[in-house]
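Here the complex is missing one protein chain, while the rest keep their positions.
Chain naming follows the written order as A and B, and within any one chain the residues start at number 1.
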Amino acid sequence: MAESVMGFFPYVNDLRKAASKLKAMNYGEITVFSPVPINHEIDEVIGEGHNYLKYFTFFGGVLGLMLGTLFALGTAALYVLPRGGRAIFPVTPTLIVSYEATILCGVFATLIGFLLLTRLPSFRKKTYDVKVNVDRFGLLVHAGGARIETVEELLKEFGADEVKRVEE
Amino acid sequence: MREDITYKEVNDDVVRTMTQTGKGYYALMVLMALGVFLCWGVPWAYQIYVGQGVTGLNHPDFWGIYLANFVFWIGISHSGTLLSAILFITKTPWRRSIYRSAEAMTFFSVLTAAIFVFVHMGRPWNFYWTMPYPTQREIWTSFQSPLMFDVLAISTYMTSSMIFLYFGSIPDLAAVRDRVTGWRKDFYGALALGWRGTDSEWRWLMRAYTFFAVLIIPLAVSVHSIVSWDFALSKVPALNKTIFAPYFVVGAIYSGTAGIVILMAILRKAIKMEKYITSRHFDKLGMLLLACSLLWTYINVLEVYTGIYANTSYEIESLIYRMITTPYSYLYWFMILTNSVLPLLYIFKRWRVSIWVTVAVSVGITMGMWIERYLIVATSLPRKFLPYMWHDYAPSLVEILMTIGSFMFFILLFLLFIKLWPSVSIYEVKEDLGIPGGKEH
Partner (left out) sequence: MAGLVERLKGRLESYRVPGYYRQFEHHWAMVIDLDKCNGCGACVVACRAENNLPVVGEKECDMSRAMNWLRIERYVEGEYPNVKVKFIPVMCQHCDKAPCETGCPVFATYHNQDGLNVQVYNRCVGTYTCAVYCPYDVRRFNWFSNKTDKPLDQQLNPDVSVREMGIMEKCTFCIQRIRVAKDTAKDEKRGVKDGEVTPACVQSCPANAMAFGDLNDRGSAVAKLARSKRQYRLLGDLNTAPSVIYLKRVMESAVAHEKHEEGFGGVGFR
């Protein structure tokens, strides 16, 4: 049961400075909470990470392409019924059906990828404060032990208007 | 950073729209529900029981007002995709307060359109034969048919826009979850999936949102092209044109944007969002409408000009039937007035920022686009190749009631949406206000 500290900042530049200081001092894992996406503000400090989502979308799209082609051509092969003097394996309908199936599977794969990567829906109780979804930017430091006071001082020094300890 | 509205105010305003309900809302809901029952439920049940003969359809006019409504509602649905996806990719700031309602409009109008597919079928109790599901029936659906493209495209579009709408609202649902009590807390808690707003969650959300937007734009274009190919893949002289796919897509964006303007004007008064939906939005939407109007006029002129120049007798007959024969000539020239002439008012900024003028012209555009869909169906089939089979089409009472009922159904769904879902995107509006202490961009 490590104790962690959460500081609430009204301004993002204060949070950024605090976060870079904490990262430099290597005081533990940092999580930033915000009511708006601020990734372009803090990514230089926190780090971006590799975009794994694009693999989900790509393979979902490829799967959809194969499914769609299988649908169109497979149905034509199973039910060899001539219609309109057209070819049994028609080009245009296959293209259109594969296109729709590609996008459908791409969308589903992206959704599944998002849910897996963010670990949502979460069933465990995690640290949260309703203020971070209104107008405060939160900084959670997973420090433990004796460093707690140092971190608290640091956060207050950089402009957090509320600091509290949380059980993790 | 705008100083007049604070972040807390945004949360308060949006949550208030969902928790406070006036008597007028309930009255309107009851009215719409009654209207849906009387104008949709009863005529449809009557039609299923007695047969398709209660419509005004005949030989050769096998498609009538139901298909016109179907195309119209799919057209309206493109508004949300345009606003949320295309304008997201181009990073347009003024889309932020209105795109959530536009996305909802997309989803609900696709639902309404899908119902019309079942309404126009001869044996609707067998509708599942058109769905490609694993069956032991020893025969499957035919993917060569344009209607099967339709089934796939519309179901893809419906699921994609529903996912897009839900998924972009997760942070807002979390904001609502924090403020409400009782059954609402459980409901929104479940929907918000435990969103906390950490940096990694936001990062994945924005990345996934970008991918969704990039996927859904070509999907929207393809959906309306496929709907147009129901008509264009026939041999009917007035329908067998290659311009149909771009024509329908342009028309869809046009009518959808007009629908958004009307909806925004009603919404800002109804749920008191005047702070967030300002005349600046109507200004920009007016410019968009002007561009679409010019494009639409261009395509119409092309159709008429090439038809007359090529002088194929079949096509000339359809053109004469549409433009000169009464009563369709009244509809046609009224449509030209509302769709090509009146939107020219949008050239002047003074009339773009005036909400009354914008809404009035948009109402005209919506009516004009509905007339255009109706004319495509009702003036092409009566003039096919063999003159012995030429016969006029007039909609019957059942069909007219169902048309009115569809509008009521859409309004009913939208009323439910306003109360049960955050209709203005909280986090995007906050981004628009500026980030306190953030880098100025």
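The definition used in the following text is that a residue touches a chain if its C-beta (ideal position, glycine included) is under 8 Å from a C-beta of that chain, and two chains touch if they have at least 3 such contacts.
What you see is a predicted model; the values in this text were computed from it and never measured.
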Based on the whole complex, identify which of A:Ala87, A:Leu116 or A:Val130 touches the chain you can't see. A:Ala87
Touch as defined at the start, partner being the missing chain; which of B:Ile98, B:Val151, B:Ile226 or B:Ile435 qualifies? B:Val151
List every residue of chain A that touches the chain not included in the displayed model. 77, 79-88
What residue numbers in chain B mark contact with the hidden partner chain? 50-53, 56-60, 62-63, 120-124, 126-127, 129-130, 139-142, 144-148, 151, 230, 233-236, 381, 384-389, 391
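Criterion: only the chains that are shown with their structure count from here on.
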Which whole number of Å gives the spacing of the CA centres of chain A and chain B? 30
Under the stated contact criterion, what part of chain B meets chain A in this complex? 6-8, 11, 132, 139-145, 148-149, 152-153, 156, 159-160, 163, 167, 170-171, 174-175, 178-179, 190, 193-208, 211-212, 215-216, 218-219, 222, 226, 426-427, 430-431, 435-439
Applying the document's contact rule, which stretches of chain A touch chain B when the two form their complex? 10-15, 31-42, 46, 48-49, 51, 53-54, 57, 71-72, 75-76, 78-79, 83-84, 86, 90, 93-94, 96-97, 99-101, 103-104, 106-108, 110-111, 113-115, 117-118, 120-123, 126-128, 130, 132-135, 138
